[in-house]
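Heads up, the thing below is written out as structure tokens.
Apart from one protein chain that is not included, each protein chain of the complex appears where it belongs.
Labels for the chains are A and B, by order of writing; each one numbers its residues from 1.
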Amino acid sequence: MSWEPVIGLEVHVQMRTERKLFCGNQVVFGDEPNSHVCPVCLGLPGALPTTNPEAVKLAVRTALALDCTIHLTSVWERKNYFYPDLPKGYQITQFEMPLATDGVVIYDGPEGEGLVRIRRAHMEEDAGKSIHDRIPRGTVVDLNRAGTPLVEIVTEPDLCSPADARAFLVALKHILEYADVSDCNMEEGSLRVDANVSLRSVGASELGAKTEIKNVNSFSGVERALEIEIARQAEVLDHGGTVDQETLLWDDHMGQLRSMRSKEDSHDYRYFPDPDLPPLVLEPSLVEVTRQCLPELPRLRRDRFIQDYGLSSYDAGVLTHTVASANYFEAVVGASAEAKSAANWVMGPLQALMNERGEDLETFRVRARALAELIELVTDGTVSDTAAKKVLAIVAEDGGSPRAVIEEQGLAQVRDDVQLEQWVQAVIEAQPDEVSRYQGGEKRLIGFLVGQVMRRSSGTADPRRVNAILTKELI
Amino acid sequence: MSVGQKQAERIAILARLHFGAEEIERLTEELNHILQHVEALRNLEDGPAVVHSEEGAPQAWQRGSTRGSEAEVPDTLDQGLNKVSPDWAEGFFVVPPLPGLHKDEGA
Partner (left out) sequence: MTTLAKAAHAVGAIQELENGGAPLNAFLAVAHPESLAVANSEGLLAGIPLAVKDNLATTGFDTTCGSKVLEGYRSPYESTVVRRAKAAGAVVVGKTNLDEFAMGSSTENSAYGPTLNPHDRSRVPGGSSGGSAAAVAAGLVPMALGSDTGGSVRQPAAFCGIVGIKPTYGRVSRYGLVAYASSLDQVGTLGRTVTDAARLLQVVSGYDERDATSDERPVPDLLGAVGRGVEGLVIGVPNEYLPDGLDPALRDLVNTALRELEEAGAKIRRVSLPHTRYAIPCYYVLAPAEASSNLSRYDGVRYGVRCAEADLISMYQGTRSTGLGIEVKRRIMLGTYALSAGYYDEYYGTAQRARRMITEDFRSVFDDGVDALFTPTSPTPAFKIGERMDDPMEMYLSDVFTVTANLAGIPGISVPIGSIRGLPVGGQVLAPWWQEDQMLAIAGELETRIQGAEA
């Protein structure tokens, strides 16, 4: 029998708000434990929640970025369960009437473009953190995270392979970064994924019993966990068994799934509307303004780059990988650089230099205008490519304009044949071996010899002229 | 509708309460007695339910407002949490170990 997997995901995204969802404490990662807490997020007797308007705006933006229908009235509900890091004994979330439903995400899957329907996107508060191995006598609880605003995004079971799931998550993260709603920092848990998976015989329409995989905090982890679970379910089904509906925990270090001890009460959350909070009612204008202010999302921007700048799909993809690089590229073009050269420079020398220096566009001192200027100077022959790279490095280190650097350092391209011939003669004298090998037929050594001349000229020589002179001299 | 003792025990687990055998028996009886009175609700004619008490409701509810600037400032705690906590160590609340649960659960 052959089986096909049916996969749905639930993604918890931390909104990048300054303050918590239901109280004024700051959202801070990695500070002293229990240092950003107040009566509300501690669940002290008598404390009451109040809704953070900034979180609501970000949640609306998130839902719009996923092409969801926004519901002007949504209702806060309580999800009741006991856990040490859940201070009130319930989580404030949305259940029957969520903020948004019916969205869509298009992604580049392993077999081409894929589409996942988003069932719902709702707001909820995060729990605190339980740490189980810090002290021997028990578990310790830090409530700094308690009350952090989350949006939970629930997909329809539209994904059909682990690689597909991963590709979707990459696209989703990309959208969230573009919409600027979350820092999407997976190490800090800003994006957490639960996966539901079941198998059905190929072509069947009914869904089999599903299991839920929790606690996965990397995309590769999602892919691996799903592969393992799909293999396990197939094995069970192949032997005529049935899959139990259960929750599994992913252990990233061990690369294993473990069954969570099933508690008889684990699925009776007794949801009911939270009487402490009025329903969330949105002004239609808020939704409209948010829609209008929504940044161009990654796929649209990529397509536009291809269209408007004549870039290849690959180059457009690389440049739109982050909002920052796409913006940078467009700023370079906007400052009059030709698009293809701009793309080559941004993806090539600029990226290499940033990698080398351990920098990103936020810290990098070569601003878009400077790069455009440099590209112009290369195009009009003022500097050679080689010298231009040097200029780039100098500007990155010390700032300043490329033109000024070129003047100061005398890096302008030398096309004066007298000067060039002197350098060529010097190289011929200094490299007798290579010269004789070249003359003996190893024609590819011309590149080496040109390089030597360029070096002697500190990169200022016009390499095409050098090549011509060398070729002539060595006949 | 009446509650059986097994069901009462299940509810007790959900509510993290523990009762002795006699206690749960008496409690089950009492619950059923109360629920008998609640049965009166069966005679209620159909109609819409209240999600929230919106009748003559506070303006804030109709507006569905989010909080204002005053509530953006967290209320202060006038004593350390170590003073109210039953078990406190290194800035953390401490609870006994979770039986049978792995350290990653609930994250």
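Observations on the structure shown:
The criterion applied here is as follows: contacts are C-beta pairs under 8 Å (C-beta built on N, C-alpha and C of every residue); 3 or more make two chains touch, one makes a residue touch a chain.
Every value quoted in this text rests on a predicted model; they were computed, and no experiment measured them.
Among the residues A:Pro278, A:Pro298, A:Pro349 or A:Pro402, only A:Pro278 touches the chain that is left out of the figure.
Among the residues A:Gly46, A:Gly112, A:Pro136 or A:Pro284, only A:Gly46 touches the chain that is left out of the figure.
Taking the complete complex into account, residues 1, 3, 7-8, 11-12, 14-19, 27, 30-31, 33-35, 37-42, 44-53, 55-61, 65, 67-71, 75-79, 81, 83-87, 93, 95-99 of subunit B touch the chain not shown.
Against the chain not shown here, subunit A presents residues 38-39, 42-51, 78, 80, 82, 84, 87-90, 138-139, 141, 143, 267-268, 270-272, 275-278.
The working rule: only the chains that are shown with their structure count from here on.
Centres computed as Cα averages put subunit A at a distance of 39 Å from subunit B. Across the interface of their complex, subunit B is touched by residues 19, 23-25, 32-35, 37-40, 42, 47, 50-53, 56, 73, 75, 82-85, 127, 129-135, 137-143, 189, 192, 215, 249, 251, 258, 260-261, 264-265, 268, 270, 273, 275, 278-282 of subunit A.
Only residues 10, 13-14, 16, 51-52, 58, 60-67, 71-77, 81, 87, 89-98, 100-107 of subunit B touch subunit A when the two sit together in their complex.
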